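Missing here: one protein chain of the complex. Every other protein chain is in place.
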Amino acid sequence: MLGPRVWSSVRQGLSRALSSTVGGWASGEGRKVDISGIYPPVTTPFTATAEVDYGKLEENLHKLGTFPFRGFVVQGSNGEFPFLTSSERLEVGPSPVLCLLPSPTAACREDFLLPPAATQATVEMTVSMAQVGADAAMVVTPCYYHGRMNSAALIHHYTKVADLSPIPVVLYSVPANTGLDLPVDAVVTLSQHPNIVGIKDSGGDVTRIGLIVHKTRRQDFQVLAGSAGFLLASYAVGAVGGVCALANVLGAQVCQLERLCLTGQWEDAQKLQHRLIEPNTAVTRRFGIPGLKKTMDWFGYYGGPCRAPLQELSAAQEEALRLDFTSNGWL
Amino acid sequence: MLGPRVWSSVRQGLSRALSSTVGGWASGEGRKVDISGIYPPVTTPFTATAEVDYGKLEENLHKLGTFPFRGFVVQGSNGEFPFLTSSERLEVGPSPVLCLLPSPTAACREDFLLPPAATQATVEMTVSMAQVGADAAMVVTPCYYHGRMNSAALIHHYTKVADLSPIPVVLYSVPANTGLDLPVDAVVTLSQHPNIVGIKDSGGDVTRIGLIVHKTRRQDFQVLAGSAGFLLASYAVGAVGGVCALANVLGAQVCQLERLCLTGQWEDAQKLQHRLIEPNTAVTRRFGIPGLKKTMDWFGYYGGPCRAPLQELSAAQEEALRLDFTSNGWL
Amino acid sequence: MLGPRVWSSVRQGLSRALSSTVGGWASGEGRKVDISGIYPPVTTPFTATAEVDYGKLEENLHKLGTFPFRGFVVQGSNGEFPFLTSSERLEVGPSPVLCLLPSPTAACREDFLLPPAATQATVEMTVSMAQVGADAAMVVTPCYYHGRMNSAALIHHYTKVADLSPIPVVLYSVPANTGLDLPVDAVVTLSQHPNIVGIKDSGGDVTRIGLIVHKTRRQDFQVLAGSAGFLLASYAVGAVGGVCALANVLGAQVCQLERLCLTGQWEDAQKLQHRLIEPNTAVTRRFGIPGLKKTMDWFGYYGGPCRAPLQELSAAQEEALRLDFTSNGWL
Partner (left out) sequence: MLGPRVWSSVRQGLSRALSSTVGGWASGEGRKVDISGIYPPVTTPFTATAEVDYGKLEENLHKLGTFPFRGFVVQGSNGEFPFLTSSERLEVGPSPVLCLLPSPTAACREDFLLPPAATQATVEMTVSMAQVGADAAMVVTPCYYHGRMNSAALIHHYTKVADLSPIPVVLYSVPANTGLDLPVDAVVTLSQHPNIVGIKDSGGDVTRIGLIVHKTRRQDFQVLAGSAGFLLASYAVGAVGGVCALANVLGAQVCQLERLCLTGQWEDAQKLQHRLIEPNTAVTRRFGIPGLKKTMDWFGYYGGPCRAPLQELSAAQEEALRLDFTSNGWL
C-alpha cells in the first residue's frame, strides 16, 4: 500500500510552487477553492499475476510529479477502479490520491463514486475520503436507473451529498459512460451550493461547456474539460483546466497547452492542440486503457497489463496506436 | 435478515410441484439444468427511514409464493441492488434468493453481478453465492469499458467465469442499462459451455431472440424473456420462460400467459398479452421502481419507499400509472 | 415503361383468387378495405449503364406473380426510389405498382412518400397516384425536421392527407431510416379516420406492435410487419400481413409462413421462421439492396447493379451473404 509518506513526497516533488496558489483550499471569505489546472487520471499498475503493484505506482507518481500538474485524479475510469476489490481500494484509499495543491499536510484524494450508488452511500464515501485526507470528491451522476434521473432527482442527490460532505464536491458528467448528461439547468442550480465548486465535463460538447460557464458566471463555479481533445476549445470558452488521460504520457505537452491558452498564445496553442488530438483519441476512445498502458511503457512509465475482462491490444492495434503518436511527432 | 428457514418455508409454499420437473438441478447425463418458467425479480422493501424491512420482504415472498412461479430473482435492478450496502447484501445474501425450483435441499439464488466488475471478482462472487446456497448466477455483461467489450473479450470473460463457477451461469444481456448487447455470435459460442445454461434477454428484439434459439438449438440452451411485454412473442419463437417485473403485481396473470402459450392457446394468449403491455411498461420503463412499488401497495403487497436518488411519483404520474391498470381491467 | 397492359397481365397471373376476398376495395357498409397478406417491395432493375430496365422488371413481376402475394409495393426503399429521376418515376408511375388485390379494373399502386415532403405535396401525390390507378398510398412519417414532429404535428399531417386523398392511406413508421417512431398515441388517434386503414411498422418492436393492435381493436385497423424477421411474432400478437424484402427471393417460403401462422401451426411456423431470420437480415440490414439484388440473381430473378452511391458487394461480403442462405438450407 501507499502510505501518507509516499504521497507527501510525491506532493513535494511537484514542480508547481505552493505560493502560486495563495489561499488554496483554505477558502476564506466565502470563496470556493481553486481547482484550476491539469490533472492526469492515473492508472493502477498491476503485476503479471494481476496484483496491484504499489511500487510501480509510486514510481509513476514521482515521474509525473515533475510536471506542473495541479494534482492527480485516482480511482477513476483510467485507474480501472471498477476492477479493484474493496481491500485494494483501502490500500490505496488512505493515501492522498488526487492532490489538489497546495495541500501540504492533509492527504488528498479526488474520487469517483461509481454509478450504482445510493445517495446515502455517496455521502458516506465522502466522509470516509475526508477522514483519509481527500481534498475533494468528484461525484459522477447516479445513472443506474437513468430513466428516472431527471433534473429534480439529480439536484436532490447532489444537494444532499454536498450538504453532508466534509470536503468540496465536483460534479462529474460523462455521458459516454453513463448514458446521462447532467442537465444544464441542474448544473446552474447546483452551482449555487457553497460546497459544490465545479464540474468535470467529459461530453466534449463545447457549446454546452460555454453555456455552463456563462450561466454560472456569478457563482464562482469552475469547469474542467474531461479530455485533452477539446482542451483548447474549452479554455477558449472559459474552462479553467482539464482532467486528461493523455497527461499520463504527454504531461509536459498538456501543461504547455494550458500555459499557451492562459497566456493568450492561441496560434501556438492551436498548433499544439492539433498534434494532441489523435494521440488523445488513441489512449481513450480508440484503444482505451490497454492503449494508455501500452503507451506508458513507451514513454518510460510502467504501464503493464490490465485486469480481465480488458484484453491486450493485438499487434495491428498496437501498430495503429504507435502511428497516432509517430505521425504527430511524439515518437 | 432472512434466514434459511424463511426461504425454506417460502420454497415449500410455492404451488408448483417438484414432481413436474423431474431431475431438475440434478442434471444427470450431460443435460443442463432446466430453468424454464416465470420469475418475479423481487423488490427490496424499505422502512420510512430507508432501512431494509426484512419482515415485509418475507411477507411479500409468502404472498408471491402462492403462484406457480419457477423461482425468484433477487438483488437485481428491481431489488434496488445498486443501493444496498455490502452488509445489507450479506443479510440477504445467505438466503436462497432466486429459487430455481425444484431445489429442495440446496439454497438457491440468482444474482446480478453489476456492470463494474472484473472477471476475477465475478468468479469470486459466484463462489460466495454457491457457498450460501445459490442455484445459479445470472451474470450481466461487463460494460464499464464497453468500447473494449467486443465478442472476444466477452467470450473470454464468461468462459472464465463459467469454468470456475460452482453453480450454473445464466448470461444476461440488458442493452438499455448497459449500452451493450451481447453479440449473437458470442452467445452461440458460449452456449456450448457445459456450465452456461441459458440467457436472459431484456432487449425486446424478438428477431434476435428467435435467432438465438435457432442457432443454439443443438446446445440445450434456454432463453428467458426479460420482460412481460414481449413474453408471448418470445414463447412463439422458442423462449422457455421470463423474468418479469410485472409478476410482482400480476403474478397469476403472467403465469396464466405462460400456460396459454405452453398449451398452444394462442388466441387467448394474445388477448391476455395485449392487456399486460401497458401495465408492464408502466412498472418498468415508464415509471420504474417507484411505479412498481406503488402498484404493489395497490395489489396487497408491501411496496413502500425507494432509496434516494430515486424519487416518489408525482400525483399526476400516480394517476397515469393507475390508468394503465384500470383501462386494462386490472384495477 | 410499363403500361397498364403489363400490370393487368401481372395481376391476372397472381395465383390468389379474387373470390377469396369478397368485396375487396369496394368497402361497403363502412368497412375499411382489407390489406392483409404478404407484399414484396420490388426492386428496380438497372442495365449495365444504370438505365431502368423495364423488360427485366416485367419479367421479375411475372415470376413473383406465381406466389400467393396480396400485392406488390413499389418505389419503396428497396426500389431505390430515392435514386429515380422524376421522369423515371412517371414511366413506372402510371402502372399499377402495388397491386392490392382484388382490384380488377382500377390500376393500383402503393407508394412511399419520401421523408422530405410537405403536407400539401403529399396530398398532391396521392391525387396523382389515384389518377394513374393506385389502390392505396403508404405514407411515411415526415421526418426532415424530426425535432418538431411531435404527435400533434403528425396527427395534423396524416389527417390532412387522409382527408384529401382519394385512395386509402397506410401509415408507415420506419425509425431506422427516419429517426422517428410514429407515437402509439398518434397511431390510435389516426386509426379512427375512415380513410386510414392500417400501418406498416418496420421497427421490429413486437411489444409496440401488440399494443397498437390492442389499442386499435375497435377501429378496423390493420397492422403489417415491415420485415420477415419478426413476421411470426407479429402474427402472434395480431398483425395481418407483412411487407417483406425477403419475399423477393424466398416468396414461397414467406407465403408459407403466413399460412402456417393463419392456420395455427405454430410449431412448424417457428421452425420456418428460424430459418428465415439470417437470410432476411442479410438482404436488409446487413448487405442492403446490393445484397438483395445479388441474391435475386441466384434465385432466377434479375437483380443486376445498383445505382451509385450504392456499391457492389466485395467478394468476402458475397461469400458471407451466400453462407446466410446455405447454412439455412436455401441454397
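To keep things simple, chains are lettered A, B and C as they appear, and every chain counts its residues starting from 1.
Operating definition for what follows: a contact is a pair of C-beta atoms (placed from the backbone, for glycine too) under 8 Å apart; a residue touches a chain by one contact, two chains touch by 3 or more.
This one's a predicted model, so the numbers in the text were calculated from it and none came from an experiment.
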Inset, instruction - Name every displayed chain that the left-out chain is in contact with. - result: A, C
Legend entry - Which residue of A:Gly229, A:Gly251, A:Pro290 or A:Pro309 touches the chain not shown here: A:Gly229
Legend entry - Listed residues A:Asp220, A:Glu278 or A:Glu318, member touching the removed chain: A:Glu278
Inset, instruction - For the chain that's not shown, point to the residue among A:Val237, A:Cys255 or A:Leu321 touching it. - result: A:Val237
Legend entry - Residues belonging to chain A that touch the chain removed from view: 204-207, 210-211, 213-214, 217, 227, 229-230, 232-233, 236-238, 264, 266, 270, 273-275, 277-278, 281
Inset, instruction - Quickly run down the residues of chain C that touch the omitted chain. - result: 50, 77, 80-83, 85-86, 114-121, 142, 144-145, 147-149, 152-154, 156-157, 160, 177, 179, 285, 288-290, 307-311
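We adopt the following convention: only the chains that are shown with their structure count from here on.
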Legend entry - Common touching chains of chain C and chain B: none
Inset, instruction - Measure off the straight-line distance from the CA centroid of chain A to the CA centroid of chain B, and report it in whole Å. - result: 36
Inset, instruction - Please report how many Å separate the Cα centroid of chain A from that of chain C, as a whole number. - result: 52
Legend entry - Touching two or more other chains - residue numbers and ranges from chain C: none
